[in-house]
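A protein chain is absent from this complex, but the other protein chains hold their places.
The letters A and B name the chains in turn, as written, and every chain counts its residues from 1.
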Amino acid sequence: MASIKLKLPQAAQNAQEPITHSDGPIVTGTSVLGIKYKDGIMVAADCLASYGSLARFRDVNRLQAFGERTIIGASGDIGDFQYVQDELEKLMIKDFCLADGHELATPHVYSYLHRLLYSRRSEMKPLWNSYVVGGVHSSSSQRFLGYVDLLGTTYQSSTIATGFGAHLAQPLLRKAVEGREDTLTEEEAVKILDDCMRVLFYRDARSLNRIRRAKVTKDGMEVTDPYSLETEWAFAEHIVGYGA
Amino acid sequence: MATSSAKEASFSPYEDNGGTNLAIAGQDYCVIASDTRQSRGYNINTRFAPKTFKLSDKTVLSTAGCQPDGNMVVTRIKQHMESYKHAHNKEMSTPAVGQLLSTMLYMKRFFPYYSFNILGGLDKEGKGCIYSYDAIGSAERVPCLASGSAAALVQPFLDNQVRNCNQVGKPRIMAASPVSHLSLDQAIKITKDAFTSATERDIYTGDNLQIFIVTRDGVEEQVHPLKRD
């Protein structure tokens, strides 16, 4: 079994070895999915924080609102995410204190996250996360959906999936969403995300069927309470070594 | 205890996000083109992530390799050009940006920007001009150039079609000469052909082709579809 390795403090490390600050994530969250739809942006993530293969925390919120119209979904190290949440909170307070009538819109938050992650990767002290940043501009109603990760890689797209979701859910999302960004209804968007989260639950061993979903529209944001996806396991009875 | 035994792969600050760039310089124009696919391993991140950027009315910069590093190079060059403009009340010339980029890359000699750049535009005489770089700032002016994931596919094609290498009865254009003899139309045609072919063979190239045409009238941008498989 690939064990989780905790590094001793710098002084205790073997002097022959190079200093390693972060060898990898410890407590982790899996995929985050995000799509554009008619009214705005919809993002989903499950409530699990794993410790290696152990399902350690089962009621974790990986969706963080920034102001009224920006949602951030995090996968990767939960500790690093909590640090980033603190930084974002401070950014918000700073912005509030300025009281200049300007608001930090989604692209600004996205850029901030990008610079934070890129500077930390350049110090070789990466924040081990992939983020999905979504939002709708308060006056222009323009939608924004972007990705940023521990290397500082950025891209924008009408469908985004992090982690395992990039393999399993992204093809499904593209098929369902591409070219239909302006016509998909809220109900359709919910179904697409629920279906993809269900597929992930069936095949991603680090996932949970308890999920949260957030939508951002020009009227504001709504984050659901955690809810469970319906799953079907009867087939397992007929598979040798799977069921009883 | 830490020993010299097998360890987990430690953090690498680099990743190759793929993508191909191409540039052809003529007597009075410069063509700079890139595909718009951004990849990570076998995944396509997005089908439209521009990596070529207009810096001024006579200079364009394209990047390939590690996307965050390329992005940083572009951002810093833009910042420097802005401050140059305020300091000297004129736009930075393409050769000046060319030298700046070389210096900027070499300054990070021991933690390089993993970015394969092409700088294209017009020089002070209005001639097409292309600068070729490696990741640590070695620079050279060339008449035509390919860089990025399909560079090994595209460069020989350009050598043959633009510089007449291995062609019987046609005058060869030396690698060190500043411009090609092609017309703008011919250059654009060759550019499109180069990318359709590269898209066939290189999995990191495809989706869309972005062409920037620099002439004395400014920079024109075109976008053409490529195969998305």
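By our rule, a contact is a pair of C-beta atoms (placed from the backbone, for glycine too) under 8 Å apart; a residue touches a chain by one contact, two chains touch by 3 or more.
Heads up, the rule we're going with is that contacts and distances are computed from a predicted model.
**Q** Among "WD repeat domain-containing protein 83", "Proteasome subunit alpha type", "Ribosomal RNA-processing protein 43" or "Exosome complex component CSL4", go ahead and choose the protein name stored in UniProt for the chain not displayed.
**A** Looking only at the record, the undisplayed chain corresponds to "Proteasome subunit alpha type".
**Q** So which shown chains sit in contact with the chain we cannot see?
**A** A
**Q** Who touches the missing chain here, A:Y51, A:F96 or A:Y227?
**A** The one listed residue touching the chain not shown is A:F96.
**Q** Which listed residue (A:E68, A:D86 or A:D182) would be found touching the missing chain in the intact complex?
**A** Final answer for the missing-chain contact: A:D86.
**Q** On chain A, where is the contact patch with the chain that was removed from view?
**A** Touching the missing chain: residues 86, 89-90, 93, 96-97, 99.
Throughout what follows, only the chains that are shown with their structure count from here on.
**Q** For chain A and chain B, what's the span in angstrom between their mean Cα positions?
**A** 33
**Q** Inside the complex, what are the residues of chain B that reach chain A?
**A** 1-4, 7-8, 10-11, 13-15, 17, 38, 40, 43, 45-49, 66-68, 71-72, 111
**Q** Contact residues on chain A for chain B in the complex?
**A** 2, 5, 8, 13-14, 16-17, 20, 22-24, 118, 121-122, 124, 126, 147, 151-157, 166-167, 170
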